[in-house]
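Here's a structure for you.
Every protein chain except one is present and positioned as in the full complex.
The chains carry the letters A, B and C, assigned in the order they are written, with residues numbered from 1 in each.
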Amino acid sequence: MIGLLQAFSALRITGLNLFRAKNTEPLPWDGGRVRPERYRTSFALVHNSDGDEACIGCKMCEKICPSQIITVVPGGRAPSPNTGKPRGTAKDFTLDVNACIHCELCVQVCPEDAIVMLRVPEVPGFSREELFLSMEKLYANEKVPASWGTGALLIGMQAEGQPKPPPPPAKAAPPPATTAGVPEATPPAPAAGGGETP
Amino acid sequence: MTVPDDVTRLLAERFGLESGDPITVSRDRVVELGGALKEAGFTYLVYVACAHYPATDAEPDRTVAEYRVRRLPVDEVAFRVWVPTGESTPTLVPVFAGCDWQEREQFDLVGTIFAGHPDLRRIMLPEDWEGHPLRRDYDIATRHHPWR
Amino acid sequence: MSVILENPWLLGAVAGFVVINAMMVTAAWSIWFERKFAGAMQNRPGPTQVGWAGLLQPVADLLKLIQKEDIVPTNADRALFNLAPPLGMILVLAGLAVFPWAPGWVPADLDIGLLFILSISSLITIPVWMAGWASNNKYALLGGMRAAAQAVSFEVPLLLSALVPIILGGSLRLGDIVAAQADGRWFALWPPGPGSVAFVLFMLASLAEANRIPFDIPEAESELVAGITTEYVGMKFGLIYLAEYLHTAVSSLLGATLFLGGWDGPGPDGIHWLLLKSFALFAGIFWVRWTLLRYRADQFMALCWRVFVPVSLACVAVAAVWRVYA
Partner (left out) sequence: MDPENYDPEGDLMILNLGPQHPSTHGVFRVKLWLDGEVCIKAVPYPGYLHRGVEKLCEKLSYVMITPIVDKNDYVSPFINELAINMAFEALNAVETPRRANYLRTLGAEMQRVGSHLLWLGTFGLDMGGALGGGASVFMHCFRERELILDCFELWTGSRFHYNTLTVGGNRHDVPAGFAELVRQTYTLIGQRADEYDAMLVDNAIFRARTKGVGTVDAKLAMELGVSGPILRASGIDWDLRRDRPYAAYNEVKLDVPVRYEGDCFARYEVRMAELRESIRIVLDLIDGIPEGPICALKPVKLPGAYKGKVGQAYAAVEGPRGELGTWVIADGTDKPYRCKIRPPSYHAVSLIPYLAPGNNVSDIVVTLGSLDPILGEVDR
C-alpha cells in the first residue's frame, strides 16, 4: 500500500511531461529539420570545374567499397569535349543503395572528388529498382544539395597537422585537371602501409 | 602484455614450458595448465579463439585454439594448443565453465573438436550446416538451404 | 413518447439501443483519447494523420480490423474461441443496464442493481479464460490462468469495498446510493475515512478486474507476447480490445456513482456531472496506466490478500460502526 502511494513520484514525472513540448516531428516531407553539413545519405556524381564528368573511371571506389555495390566500367582515355585535353572517362557507373552502408569510403578515396554524398534525408523507394542508382540518376542527383565531404576535404581533414606533410595536402589543392587521366599512377603512392608513428 | 613472474616460474618448474604471449602447450597438458593457472588466481576467462592453418610443407592441416585468462585487475596470460585437423583437444569446461559456449562457438565456426565437451553442438549456424566457415579452405559458394 | 415510456419492453429496447451505441462510440473514441493522452505524456503528438488531430483514427482502426483475415488456429477449440470475444462484450455491456444516468434516467431500475453489476462484471473472467484455453497457445494459456487467479483474488476486495457505499447508503439500488450522497455528501469524502479508502481500493481492484497496468498480467505483452489475445486477429481481437476499454469505462462510471455522488454536483444535477466525474476517473486510470510498471503475478496476489482484503474489511467495519452510531 505504501509502495503504491510512492507511485505518485512516477505520476508526477508523467504529469510533468504532459506540458513539455512535443519531441517528435512529422516525417520527412513536411518536417524540414536542417541537417548538419556533414550529413550523408545517397550519392551523386558531379562535373568538375571544366564541365567534364569528373569521374575518370579509376575504379578506386569500387575497390574500397566494403559492400561491393559500386560497379565502374572505364571508358578509356578520351579528349575532353570542353578542354580538349585527354582524360579518363567512365562508360558506366552504377551504385546499389540497397546494400549501401553509408561509410563514405568511396567519397574519401576518389581522386577527382567525382562522387559525393547528398545532404537531404533519403526518401524511401517503392521498389528495389528505385534504390539502384544508374549513371543517369547519379548525375541527376548533382542538383540535390551535397554533403560537405569530398575526397580532398576528407583527406585534408585527416592529414591536417600531421608531422610529415607529404602528398595528400598537395594533392587536395590543385584543380583536378592536372592529375586527370593517370589513374594508374595513383596506386603505388599511398600504399606505404602502417608502422609510421608520429 | 608481459607474462607475470609467478606464471613464468610456474611454467618453467611444473611444465617445463617457455613463457610467452601466447604460451604454447601440448594437448595432453592443456587441462593441467588451465587448472594450475586457475589456482594461481587466473579465474577470469577472457575468450577461447581458434584459427585454421592449412597444410604447409612443414606442418599438417591444423587449427590453433587460444585461451586467454586473466587475474584481475591486470595480469593476463594466453595459452594456445595446436590441434591437427581430424584430431581433438581436451575441453577446458571442467576448469572454466565459460569454455562451454566459447568452445562450442569455435567448434561451430572453425571446426576444432574439443574432446569431452558436454554439449558440442553448433551454436551460431543451423544444425544442418555443412562445413565450418572460418576455415581457410571453406568454399564461400557452399550450397545451403536458401532460407538459411 | 408516452407509449415508449409506459411500455417497459419498448423502453428497455430504446434505452438499451441508445446506451449501447453511445458507450460503443465512447469506447472507440476513448482509444483516440488514450493515444493522444499517452502521446502527450511521452512528448509525442499521438495520431495525427487520419482526420483533424487524428480524430478519425478509431474509424481507420475499425476498417483495418474488419478487413483482416479471420484466422482460427488449427487446433483451437473453435466454438469457444469464437464465442469468447462477443461474450466478453455482452457481459461488459449488460452491466450498463442498471446505471442511474441522471435523476429518473435508469434503463432498468433493479433494486439489487449494484449486486447485478458486480456479478455480471465478475463473469467477464469466464470469456477471458475461454479465450486463453481455446486458443491452444501456451502464452494464451498462461495468460488465461493468470486472469482466473487474478479475478478470484480481486473479486474479494472489490466486493468488500463496494460494501461500504451499500452500508452507508443503506440500499443495493444504485439510484438510492446516489440519492444518499446528495448535496455533496459523497462517500469518498464523507464520512472521512472508510469511504475514501474504500474508493481507492475499489478503483485499484477495478483496474485489476479490467486488466489494466499495474495489474495487467493476463496480457503482459513483454512476458506473454499478448497473453490471451495472442491468437486473435481482426475484429475478434477488436472486440476483446474494445471490451477492455468498455470495462474500464464501466468501472469509472461505477466508481463515480458509488463514491463520487453520481449525478450530484453543484448547480443543476444531471448526467453531465456523472460523465464529468467518470471521465476524470477514466483519465486517471490512463494516467496510472502510462506511468506505472507491472507487478509480478505472485507479488500482486500477495498485495491483494495481505493488504487489500484486510484494509477493505476494516473499511467495512468502520463504515458499519459509523452507520450504527452516527
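Basically, contacts are C-beta pairs under 8 Å (C-beta built on N, C-alpha and C of every residue); 3 or more make two chains touch, one makes a residue touch a chain.
Computed from a predicted structure; not experimentally measured.
K.L.:
I'd like the shown chains that the missing chain touches, ordered by label.
P.N.:
Across all of the complex, the chain we cannot see touches A, B, C.
K.L.:
Could you tell which one of C:Ser161, C:Ser278 or C:Thr291 touches the chain left off the display?
P.N.:
Among C:Ser161, C:Ser278 or C:Thr291, only C:Thr291 touches the chain that is not shown.
K.L.:
Just to verify: which one of C:Ala15, C:Ala28 or C:Met41 makes contact with the chain not shown?
P.N.:
C:Met41
K.L.:
Among A:Ile69, A:Leu95 or A:Val109, which one touches the chain that has been omitted from the display?
P.N.:
The missing chain is touched by A:Val109.
K.L.:
Need a quick check: the contact residues on chain C for the chain that isn't drawn.
P.N.:
Touching the chain left out of view, chain C contributes residues 38, 41-44, 138-139, 142, 145, 213-214, 216-217, 219-225, 289-299.
K.L.:
Would you write out the residues of chain B that touch the absent chain, in ascending order?
P.N.:
Interface with the chain not displayed, on the chain B side: 1, 22, 43-47, 49, 51-52, 66, 68, 72-74, 78, 96-98, 100-102, 105, 109, 122-126, 133-134.
K.L.:
Pick out the residues on chain A that sit against the missing chain.
P.N.:
Residues of chain A in touch with the missing chain: 2-4, 6-7, 9-10, 12-14, 16-17, 23, 35-40, 60, 63-66, 101-105, 108-109, 111, 117, 147-149, 154-155, 157-163, 166, 168, 186-187, 189-198.
To be clear about the criterion, only the chains that are shown with their structure count from here on.
K.L.:
Provide the C-alpha centroid distance between chain A and chain B, rounded to the nearest whole angstrom.
P.N.:
Computed from C-alpha means, the inter-chain centre distance equals 42 Å.
K.L.:
Between chain B and chain C, what is the separation of their C-alpha centroids in Å?
P.N.:
The computed centroid separation for chain B versus chain C comes out at 61 Å.
K.L.:
Could you pull out the residues of chain A that touch at least 2 other chains?
P.N.:
none
K.L.:
Residues of chain C touching 2+ other chains?
P.N.:
none
K.L.:
Under the touch definition given earlier, write down the residues of chain A that touch chain C in their complex.
P.N.:
Going by the criterion above, the answer is residues 1, 4, 7, 10-11, 13-15, 17-18, 20-24, 26.
K.L.:
Can you tell me which positions in chain C touch chain A when the two form their complex?
P.N.:
Listed in rising order, the residues are 40-45, 48, 204, 287-288, 290-292, 307, 311.
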